[in-house]
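Just one protein chain is left out here, and the rest sit where they should.
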Amino acid sequence: MSHSTAIRLDSCAKTFPNGAKALDPMSLTIEGGETLIFLGPSGCGKTTTLRIIAGLESPDSGGKVLFDDEDVTKLPIEHRNVGMVFQSYALFPNMNVQQNIAYGLKIRKVSITDITQRVNEMMEMMHIGELQDRSIDQLSGGQRQRVALARAIAVRPKVLLLDEPLTALDALLRERLRVDIDSLLRSLGITTVYVTHDQAEAMSLGDRIVVMDRGQVAQVGTPREIYFEPQGEFVADFIGTMNRMQGTVTDGRFQTRGGSLPIPHANEGPSNLLFRPENARIVPVAQAPLSGTVASVFFLGDKSRLIISGITDGHITIDAENSETFNPGDPIGLSVDTQHLLFV
Amino acid sequence: MNRNYRFYLQLTFTIVVCAFLIVPVVMSMMAGVTENFIKGISSGITLRWIFEVWDLYRDTIFLSLLIAIACLICTIVLGVPAAYVLAKRQGRVARMIEELLTLPLAIPGLAIALALIISFGGFREFRSSWVFILVGHVIYTLPFMMRSVLAVLSTADFRTLEEGAASLGAGFWRRFFDIVIPNCRTGIIAGSLMVVTLSMGEFNITWMLHTPVTKTLPVGLADSYASMRLEIGSAYTIIFLIMIMPLLIALQHYGKPRSPNTRPVEDDVESPLPSTSGQRP
Partner (left out) sequence: MEKRELPYLVVLALPVVIVALAFFLLPMARLAYIAGTGDDGFAAYTSVLTKPRYLESMIATTLLAGITTVVTLAIATIAGLFLERNRFLGRDFLISLLTFPLAFPGVVVGFMVIMLAGRQGLIGQITKAITGDKLIFAYSIAGLFLGYVYFSIPRVILTIMAAAEKLDSSLEEAARSLGASPWQVVRDVILPALKPALIASGAIAFATAMGAFGTAFTLATDIDVLPMTIYTEFTLRANIATAAALSIVLGIITWIVLSIARSFAGSSVAAAG
């Protein structure tokens, strides 16, 4: 793969005929060869954005889509040369696996010998060689997904667009295929736009992530930036587990029901303090800056998840090693690493 | 025990009902091969009635076949694209067109035929040709083909399939012929069987539209019942039954509702066959 296409969105918004606003004006540049993930809950506009890039929807007037320097806004999907994998895979039931993969090449009037060669290449790449004559309804979910990918890539598209490709599969399969997709995208080097609501998927596959909420971009960043420096409540809540303490900052300390923490650089007044479970440690109650009571214990095999009450109005979630056993009703002390606190 | 007694009571009832429907059919089939119906089986089994019917009514049988096939072609060419359009568009215009196209089902055949005669009776050539009858058949059977195809189009996720084909570069006509039509196959087949069966047996419209030179099989049947011996009417009925039997068997086979990707929503369109359709009596 020689050159990878960059994608640029200029003020792309989408309002549906019934007046519903699906997407607020978005401007974004996707680097050539980058894997960009649109992440968010259903209804946030991520699929709409993907469809605008694909050419299945057009942005409201004023919006522009550019592939490298070419304005493709007016170009329908048939002429954009994109490779698209749909959530339901959209494999053609009236064709077998081989014919499905070959379809795009057939449209482009590639010679039969070239088609056969390319299809074999694809089937080998996706490890589906033995499936070539099967009909679609004989394939498992994971197999269908690989055929869908093969079909999309066979035509050497400028960009690869994936609409929740793993959502239809069960959890175990999803994890396994995530690894496969990751190595595939790396080896292809093609510009990829990927839509999902699963944050683990987003974090593991994306070079950059666009977190979306109700038609708006909440944050754009690398997985690390999103995780360690979430901007705003929505992103903080959506990514990973986030604990929230309500309290007041006075005299350089954050006061809450279950104790206080030294916060020298914060503004005075009432505020919420956010921190992730891994940034807190269990300490003996006597020396603990924060203390409360264990409300529930969930044994997860490699660790136990403790739900603690009494520190703040809501619950605090902490993970504990299994070396120490906790029971509901036990008193517990916590200390929080002040490097990784978030104020809201 | 109670359960057994009720079961057998219902079974008997059902069998009696079946008998009510089937016994006369069997009787007429026997009558068609009996020398003399009044004397009964003892008078001997013969095929002479069947041969006589063939001599008398051969033309009507062929004409019925011709019209049925022509009707099938017309309903496919007209109805399949129509079903596709109705599946794609949800707006009011589409629904109005759908209503218009299924209206012939709600109107007695007599009215449809009268309307045609009044409107086209003046065109000599047209009025006295078999095409006139064909028109009546097409108007009547078109909704069946359309609904059969529409049922299939509504259950599979056609929109996504088309988007998939479009993403690979296929334009409208390519998508229509490569993706849409092949995947409607079961609907088209079920609809075809329905259309041919209905056309072969259509009477109410055809009786009004026919002329002495354009008689179809059911018209001939009515003739034979009215003016011929019972044995001839029976023999002719046998021929009719033989012709539609394979169609009916195929219909029952294809009439099974398709399962897997049924949308959970619609309460109406489920199986390719509208289960309450049938010949106009």
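Labels A and B are assigned to the chains in the order they are written; within every chain, residues are numbered from 1.
Note that in this section a residue touches a chain if its C-beta (ideal position, glycine included) is under 8 Å from a C-beta of that chain, and two chains touch if they have at least 3 such contacts.
The model shown is predicted, which means the values in this text are computed figures rather than measured ones.
Contact with the chain that does not appear here is found for just one residue of B:Met27, B:Ile41, B:Val213 or B:Ile242, B:Met27. Considering the complete assembly, chain B touches the hidden chain via residues 2-3, 6-7, 10-11, 13-15, 17-18, 20-25, 27-28, 31, 37-38, 77-79, 81-82, 84-85, 88-89, 97, 100-112, 114-116, 118-120, 135, 138-139, 142-144, 147, 162-163, 166, 172-173, 176, 197, 201-204, 207-208, 218, 221-222, 225-226, 230, 233, 237, 240, 244, 247-248, 252, 266-271, 274-281.
Methods note: only the chains that are shown with their structure count from here on.
Put simply, the C-alpha centre of chain A and that of chain B have 54 angstrom between them.
Residues 54, 56, 76-79, 81-84, 86, 88, 90-94, 103-104, 107-108, 137, 151-152, 155, 161 of chain A touch chain B in their complex.
Residue ranges on chain B touching chain A, taken from their complex, read 156-157, 160-161, 163-171, 174, 178-179, 182-183, 185, 260.
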